[in-house]
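Let me begin by handing over the structure; questions about it come next.
As you look at this complex, bear in mind that one protein chain is not there, while each of the others sits in place.
Should a chain be cited, it is by its letter among A, B and C, assigned in written order, with residues numbered from 1 in that chain.
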Amino acid sequence: MNDAPPSAETAAVEAVRAQVSALHAELTRNGLVVWTGGNISGRVPGTDLFVIKPSGVDYDDLAPENMIVCTLDGAVVPGSPGSDRAPSSDTAAHAYVYRNMPEVGGVVHTHSTYATAWAARAEPIPCVITAMADEFGGDIPVGPFAIIGDDSIGRGIVATLSGHRSRAVLMQNHGVFTIGRDARDAVKAAVMTEDVARTVHIARQGGPLVPIPQDAIDALFHRYQNVYGQNPEGALS
Amino acid sequence: MNDAPPSAETAAVEAVRAQVSALHAELTRNGLVVWTGGNISGRVPGTDLFVIKPSGVDYDDLAPENMIVCTLDGAVVPGSPGSDRAPSSDTAAHAYVYRNMPEVGGVVHTHSTYATAWAARAEPIPCVITAMADEFGGDIPVGPFAIIGDDSIGRGIVATLSGHRSRAVLMQNHGVFTIGRDARDAVKAAVMTEDVARTVHIARQGGPLVPIPQDAIDALFHRYQNVYGQNPEGALS
Amino acid sequence: MNDAPPSAETAAVEAVRAQVSALHAELTRNGLVVWTGGNISGRVPGTDLFVIKPSGVDYDDLAPENMIVCTLDGAVVPGSPGSDRAPSSDTAAHAYVYRNMPEVGGVVHTHSTYATAWAARAEPIPCVITAMADEFGGDIPVGPFAIIGDDSIGRGIVATLSGHRSRAVLMQNHGVFTIGRDARDAVKAAVMTEDVARTVHIARQGGPLVPIPQDAIDALFHRYQNVYGQNPEGALS
Partner (left out) sequence: MNDAPPSAETAAVEAVRAQVSALHAELTRNGLVVWTGGNISGRVPGTDLFVIKPSGVDYDDLAPENMIVCTLDGAVVPGSPGSDRAPSSDTAAHAYVYRNMPEVGGVVHTHSTYATAWAARAEPIPCVITAMADEFGGDIPVGPFAIIGDDSIGRGIVATLSGHRSRAVLMQNHGVFTIGRDARDAVKAAVMTEDVARTVHIARQGGPLVPIPQDAIDALFHRYQNVYGQNPEGALS
């Protein structure tokens, strides 16, 4: 028990474990994942820890108890509940984002169908619908091709999203990573990314798209980040 | 409590709150919305009020108690249940329709995938299937590009649908608004709009479409508005 | 009560009412219908009656009690349960099929998306997958454009399917009608029609299709009609 996190952090850790576990149901409900694919993590506020899904476990079997607590270098905190399991194979990428983007409180990764289709062409999703201007403030960009196993995926995410309005990046030939103020906000971004990836794909199959003027995109993004919802909190960046 | 609606109206308001709340389940069941997107409103018969969804609230959390009562200028009725929340960010557009189309008792707005795809090309949906002739009496038209924040969306809806057989308008680069005799009728129009938007999109991907002669469209529309169902009530316009 | 069907028929009628009511859940489960669209009927064995869905009633509200009993000329049997409601607006087409194809015990009509997309182009679905050879013995044919309101839809179905291996016909600009030994068999045909309509559409979007040799189609159809399942009963025609 000497290695367990101190009691002061425990409540915060437990809250994030519960939230991150529950949010995974949104990935299946929205059809963003199959089998054991995809993963969500959340930073534990006031600590240098984050919570992430275990590797290769069925969605039906996810529970707060088997979420895994990691330090910001991606190492499992020994002795914490769930620490007997391997964390998501994408843990290093999540950790890199948390280390390098302190404003980020949640990260989501999926291979959702339409977003991944754009990624397989290394093509940004053009901003031709107002919901996309609201949510992403413009195009959803493409990040580099990067092989799992070192920091190259994390570096690609951070390099693409730093200073960008979009909370989503299409990693070439791979899938989508989204960031948010917290895990729920990142999940929302993942849901909206697939929704606009699908709508814009289908729109373009039918003929030429009508662009939205840049000043209208700017106005929509500004309003949405400051007005929409019950507790508008402003954009991430 | 002085600001609460008078007792005579209370029962009518409560009935519409219950109906509008329940109808939102049809949007998710039919796959027309994601996350907190989309909204339904219903006019309160015999009053100058309508009921609308709150802004940015999860579909699972919608209930009669948190539906919001507004006057026809789009202002929340102070002191009424739910009045501590912000109404849908599309409330001004709904209000504009109710003020200017007295025959309308319900309004629905979604970003449903296929309808929005036609909207991103500013292209009307051609009437090539009989279900579309039945329900919409011809093409589903496109309304102007309009920015949220003033009456321009409402004006675009009313200008496009006034005197038109269609109860649905594709707002350019945005999504679909539908109207109906009541909220349920507008929801039906939203469901049918996405259904025909999808079918006609897929049909055209496979090759040239066969048009329906105008006199057949007219005959189908007339019959459906007067004969179909248990209690035919005639078309809106 | 004098107009009620005689007691000898009552049990048979009730059995078909229960079956036809329950089968409608397969239409929603398989995504073949939206709102109140689509309908199933079943012939009552040993009688000149059939049972059909009421017009414009929610799928959630369908029950054996509100199924409607009709004579083979499409008239509601007065005094029978459900006879206070209007039958499906497609009742005349079902009745025409039962009058003219005595081997048919069930009829299904839907506007399922992909089948209707082929119908909007008046294009038969080519037999390029073995499941289609098994089930339909070749292409799924197109029937004429016909307006609801007289026998022209029924005539088009019968003219297209009489002597044809296929149990499904794509009615131009309209949707699909399927027939079967009984209502369940016709529902299976409706499910399989949409499945092959979707698969072949998607296949052709990706490039040229590989045809199946006619002798292989014949062999597959013959085997499937005589061998597959627990109680093979042979093809309809």
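Definition applied: contacts are C-beta pairs under 8 Å (C-beta built on N, C-alpha and C of every residue); 3 or more make two chains touch, one makes a residue touch a chain.
Quick caveat: nothing in here was measured; it's all calculated off a predicted structure.
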(message) Considering all chains of the complex, which shown ones does the missing chain contact?
(response) A, C
(message) Using the touch definition from the top, which of A:Arg85, A:Arg99 or A:Arg223 touches the missing chain?
(response) A:Arg85
(request) Return the single residue from C:Lys53, C:Arg121 or C:Lys188 that touches the missing chain. (result) C:Lys188
(request) Since one chain isn't shown, list which residues of chain C touch it in the complete complex. (result) 30, 128-131, 188, 191-192, 195, 198-200, 202-203, 205-210, 212, 216, 219-220, 223, 227-230
(request) State which residues belonging to chain A touch the missing partner chain. (result) 34-37, 54-57, 85-86, 89, 111, 113-114, 116-123, 145, 147-149, 172-175, 201, 204-205
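Following the convention adopted for this analysis, only the chains that are shown with their structure count from here on.
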(request) Select the category (line, ring, star, complete, other) that matches the graph of chains linked by touching. (result) line
(message) With centres defined as the mean C-alpha position, give me the chain A-chain B separation in Å.
(response) 32
(message) I'd like the Å distance between the centres of chain A and chain C, where a centre is the mean of that chain's Cα atoms.
(response) 46
(message) Which positions in chain B are in touch with at least two other chains?
(response) 205
